[in-house]
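Below is one structure; the comments refer to it alone.
Note that one protein chain of the assembly has been removed; the remaining protein chains are unaltered in position.
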Amino acid sequence: MNLLYSFCIALLAACGVYLLLSRNLLRTVLGVALLSAATNLVIFFAGRLGFTQPPVIVEGEEVLRAGAANPLPQALVLTAIVIGFALVAFASALVLRTYRALGTLDGRKLRAAEALGTPFSDGGRDDA
Amino acid sequence: MLERLMDTAVVWPVAVPIATAALTACLWTRPRAQRVASGIGLWAMFAAALGLLAVVVRDGVQAKQFGSWAAPFGISFVGDPLGAALVAITGLLAVAAGTFGLADIRRRQERAGFHPLLHGMLAGVNGAFLTGDIFNLYVWFEVMLITAMGLLVLDRTRAQLDGTFRYAVLNLLSTILFLMGVALLYGSTGTLNMADLAVVLPRLEPSASLTVASLLLLCGFGIKAGFFPLFFWLPASYHTAPITVSALFAGLLTKVGVYACFRVFTLVFSLEGTGIREIVAVIAGGTMLFGVLGAAVQWDVRRILSFHIVSQIGYMLLGLAVATPAALAGAVFYIVHHIVVKANLFLLAGAIHRASGTYDLRKAGGLMGRNPLLAGLFLVPALSLAGIPPLSGFWAKLMVIDASFRGGAGWLGALALVVGLLTLYSMSKIWMEAFWKAPVLPRTRARPVPLAMVLPIAALGAVTLTIGLFAEPFVEYARMAADALLDPQAYVAAVAPVLPPEAR
Partner (left out) sequence: MRSLIFSALARPLFGLMLAVSVIILFRGHNEPGGGFVGGLVAAAGFAILALADGGGRARAALRVHPVELMGAGLLLSFVSGLPGLFSNGSFLTHLWITLPVGGGLKLGTTMVFDLGVYLVVLGGVLALILRLYEEPSA
């Protein structure tokens, strides 16, 4: 079971890295989103998988029962999901803005920062 | 009342910027009130940082739990000598950059959200310096990252969009690697509190999971700090931001990565135990060398300075790699010296732009005759960066290189000396092109540099001179901080006076 889970996380991370290396800017953002999903699964995995009860205190008791799941990784995953959501939202807005400024989503056309401080006196070569 | 404030001193350097960020966001449609609130917030944060430093010097390591959850279950904030010193320097830098921003930040940049983002970033930086919980460190890293990206793209120019995208992707990757390392660490040890990890980890036998976790953490912090070969996002993006923002980035963001490395690899992991000390030494050498070689070919002032950030990070990592008390003391002194000097140099780049109209050294010139004050102010941080006595950089380089020769890493010390020579080459290049040579453009009068720009440059230069001429108390403090790093007894004792062995 653990092995299957690890393979799935590895597959997800591999897809994320493949997308991250893509030329299309939006695919890069999708790659980041997939990688953060894989990382969330790793955090969840760190809390040990198993058939347990949800970590909710039963009505009338004071502490968690012995067979309940570990609530800490779930809290960590929630935090990571919220942060990841904010970052992917910002990155998507950035890509949209770049598309509106450049007219294309091709990463090879993204040369403005290099041209701004280029040490070559001809302003850098644009060969795309 | 003052006693109560001093008792909770470790909370205020983070609480004040958060409150100011919220306040300036509430005042979004009233720009004058926003500016006033932002200025008060900056000075209040500086006062809080100095208060924390005073309390740590007087009473030792400070620790506070949040939400009344006892350690190691709750989140702790810990102010030890290194963290308190960095928070104090952050306060100084924030006030300096804020004063410079009075002359530099335009209305439309303020409308794009400069003030809330600035204070959010300062809250993230201070939080990262003061937190005692490794997942909380991740949260502050993310706060810093989002607000920094917002600041980087403030004008929405094409260059900024390009630079921010490169910055975003690589730093997002770095936080993902960091989070994976934290997850593996939690899986092996069952705790997230750094003091508890310091107690628990020496008892576990080394496993593949722990080694992978330490390597992931090194990579995550390394991308953030600008280690070789992962630093290429830094010169690709730092020169596109408004110069006030660049100065803040240069002084703070990479140092947070370096601080996290120092904290994790002295308190949580040990370099010998995980066997990565040789890797860290090679990375330090490569960072120093390739950073300065990259700077040697540039003609844009900001680009030269960006590559120099990378190169100087190598010196700090050198102190960690050698890991003797003297080397760590040198590295701590180096961090403090470098924050002041690097931010000062970026502010000077902004002043050069204001005076001559360009950042390109091929087009600038003749500033020494037309603005001798600026020339004099430039000499202080430039010579300090290159390591000329009696400025602070000389003592910093002396401590680090001497410790590396005594600690057995002679090749690193020799490399550091060569890199120092090349740094001097870059600084003299800026001097000769921007100040010494005859002006290229047909401009007969240099534009005046406003007082709001000169004042923070002069103040930071004065700090550099003070650290250089009266180095003894600063060196003593660095030695104390390094001893606290190498022997975490005081840190662990401050967080939880009695940590039961099965506390998990």
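Order of writing sets the labels: A and B. Residues in every chain begin at 1.
Keep in mind that, in the parts below, a residue touches a chain if its C-beta (ideal position, glycine included) is under 8 Å from a C-beta of that chain, and two chains touch if they have at least 3 such contacts.
Source: prediction; values computed, not measured.
Undergrad: Give me the visible chains that the unshown chain touches, in label order.
TA: When the entire complex is considered, the left-out chain reaches A, B.
Undergrad: Residue-wise, where is chain B in contact with the chain that is not depicted?
TA: 4, 7-8, 11, 15, 18-19, 21-29, 64-68, 113, 116
Undergrad: Please identify, in ascending order, the residues of chain A that touch the omitted chain?
TA: Those residues of chain A that touch the unshown chain are 82, 86, 89, 93, 96, 99-100, 103.
Convention: only the chains that are shown with their structure count from here on.
Undergrad: How many angstrom between the C-alpha centroids of chain B and chain A?
TA: The answer is 26 Å.
Undergrad: Where on chain B does chain A make contact in their complex?
TA: Checking each residue of chain B against chain A gives 135, 138-139, 142, 145-146, 149-150, 153, 156-166, 168-169, 172-173, 176, 179-180, 182-184, 186-187, 192, 235-237, 239-240, 297-300, 302-303, 359, 362.
Undergrad: If we count contacts the way the header does, which residues on chain A are in touch with chain B in the complex?
TA: Per the touch definition, chain A meets chain B at residues 20, 25, 28, 32, 35-36, 39, 42-43, 45-48, 72-73, 76, 79-80, 83, 86-87, 90-91, 94-95, 97-98, 101-102, 110-119, 121.
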